[in-house]
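Coming up: chain A.
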Amino acid sequence: MGELLEMENISKCFGSFYANRNVNIDVRRGEVHTLLGENGAGKSTLMNVLIGLYQPDGGKIVMNGQEVQIVSPRVAVQHGIGMVHQHFMLIEDMTGLENIILGDKRHASPLLKEADDRASIKEIMDRYGLEIDLDKRVADMSIGMQQRVEIMKVLFRGADLLILDEPTAVLTDLEVEGLFDIMSALIAEGKAIIFISHKMREVMRISNRVTVLRRGESIETLDLADTTEQELADLMIGQKFTESIYEKVSTTDKTALELKSVSYRPEVKHGGLKDVSLAIHEGEILGVAGIDGNGQTPLAELVTGLIKPETGRVVGPDGSEIALFSPSAFIGAGLGNIPEDRNKMGLVGDMTIAENLVLKQTQSDRFSYGHGAWLKTSSIKEYAEVLKDENDIRCTSVNQTARSLSGGNQQKVILARELAAHPKLLVAVYPTRGLDIGATEFIHNQIVAQRDAGCAVLLISADFDEVLKLSDRIAVLFEGQIMGTYRGENPPIKEISLAMAGK
Partner candidate 1 sequence: MDFFATLPTILRATTMGAVPILLAALGEVFSERAGLVNIGLEGIMGIGAFVAFAVGKLTGNLWLGLLAGMLAGMLVNLLYAFCTVTLCADQVVTGMAINVLVPAIALFGYNLFVGSNSANATGEQMASLSIPGLASMPYVGDAFFAQTPLAYLAFIMVPLVSLFFKRFRLGLSFRSVGENPHASETLGINVVRVKYAACIVCGALAAAGGAFLTLCYTPIYTDGIVMGRGFIALATVIFGRWSAVGALGASLLFGFFDGLNVALQAQFQAAPVMFFKMIPYLVTIIALIFFGSKHAGPKANGQPYLREQR
Partner candidate 2 sequence: SGSSSGGDSSSSESGSETSGHKVAMIMSGTVTDGGWDQGHYESLKRAIDSHSGWEMLEPKESTANADAATAAQSYVDQDVDLIIGNGNQFASDWMEVVADALESHPNVHFLITNTDPVTEMTDYESLANVETVLPDFTQTGALAGVVAGLMTQTKNIGFISGMKLPSSLKKFSAYLAAARKIDPSIEGQYNFEAGFTDASLGTKLTEQWISTNDVDVMWGDASVVDDGARQALEHAGEDTHFDIAQPIDIVGPDQPTVVTSTVIDWMIGQAMDEVEAGSFGDGKVIEANMENGGIMLGSFSDKVSADIQAKIADYSDQIKSGSLLADEDISDIMGTLG
């Protein structure tokens, strides 16, 4: 048949829940085969089965016409399968080189053969134009380079079939182009790639064929040439999908927060701020565009009170300078925060959904007697039920842990909590990273609704499309500096792109 891989009737349950049910997919040499599906559709699960991390509860895997049992990632490597995981699988404290050669078994010697390995890695780097600083600690690398390390790990082990699980979720457009170049070079050599992404633009651009998964089942496999973006989107969510277009508003002059010549560790290129002046107005969305690692994190931390500027002033809505930089002070002044890392910063994963929804309000009279002296558990639960329905949080009960939710639903919990407090300033950092089109749409709608209600929104995103789509004004951040501020209505895309590259 010429197929490199066939997965037939694969099923995988977690407890009594089927993450995959009778999934079928076949992959040919020299193609990019895209898996498309909503959050929780079972894409990663299927791939984890293929790579030997999970053991399937049913079905079979055929490689090159022969049935194989992939009982561990090691076996997968032997069959020439390699995977770049959705969440990076890197040892942050080790160098790029160490990460790449880790666990590799090509030498019989128990000793490390760094020089040999370095040479073969260099060769691969040259062949595909992968640029990696091998002696840098992964923790000190940019996200893009980390991803290249991930790809190198797979190539170094001689994979014929590469699985890329949402590789672009964290990349800038420029880096995505670089990745696509590498992918093209790989398939030109006859290797096969399974690609997962929620960004339809990318899917349309790079795929040869697309398999759509829905609720753990494979729906259809289509040649890209025979389909359209709309058809794929409809198949994926199981109903007609319409993407909203938001009206841009012109800026009011009521300032919610203003940074005046603010600096924070200006000597650091990636992770500092240099002489930043920026005003966020009520009733507008100010989008911050820029390549990840150019000061987004300190900017977000600064406007949420997590860090204190080293020089410069921060002025509140009434024109008074803010002196106390603590999250609670900012929250008290009306801050809503959708933080960068929902698991680490947004939610207490081991607490229930209900508890996460009232996280900041346990002392309020609504949820406790005597200013926090006795929690009203039933009020909390009722409130959670209401928010759950309003925000379409999909869960079996508000008493299940937040950790057990999918990313999209976790994000909805955070959004519900933050918006229920009617913030005056909403800071949203990468709010839709990794979310499917449906969830993304929902989050976007909510953010725009807040703006329309008069809230000032600071949107920080590495997704340029998202910034363009939502922002009323666009500021560009490069190496900790604001390169310029641009209008959101018919934005000068070319100029902005250049500014993002520091030109």
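One rule holds in what follows: a residue touches a chain if its C-beta (ideal position, glycine included) is under 8 Å from a C-beta of that chain, and two chains touch if they have at least 3 such contacts; residues count from 1.
Keep in mind how these were chosen: all candidates are chains of the complex that A comes from, given by their letters.
Not measured: the values here are computed from a predicted model.
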item: Chain touching chain A (counting every copy) in this complex, out of 1 or 2; value: 1
item: In the complex with candidate 1, residue positions of chain A that touch it; value: 14, 51, 53-54, 72-74, 76-77, 83, 85, 87-94, 98, 101-105, 107, 109-112, 153
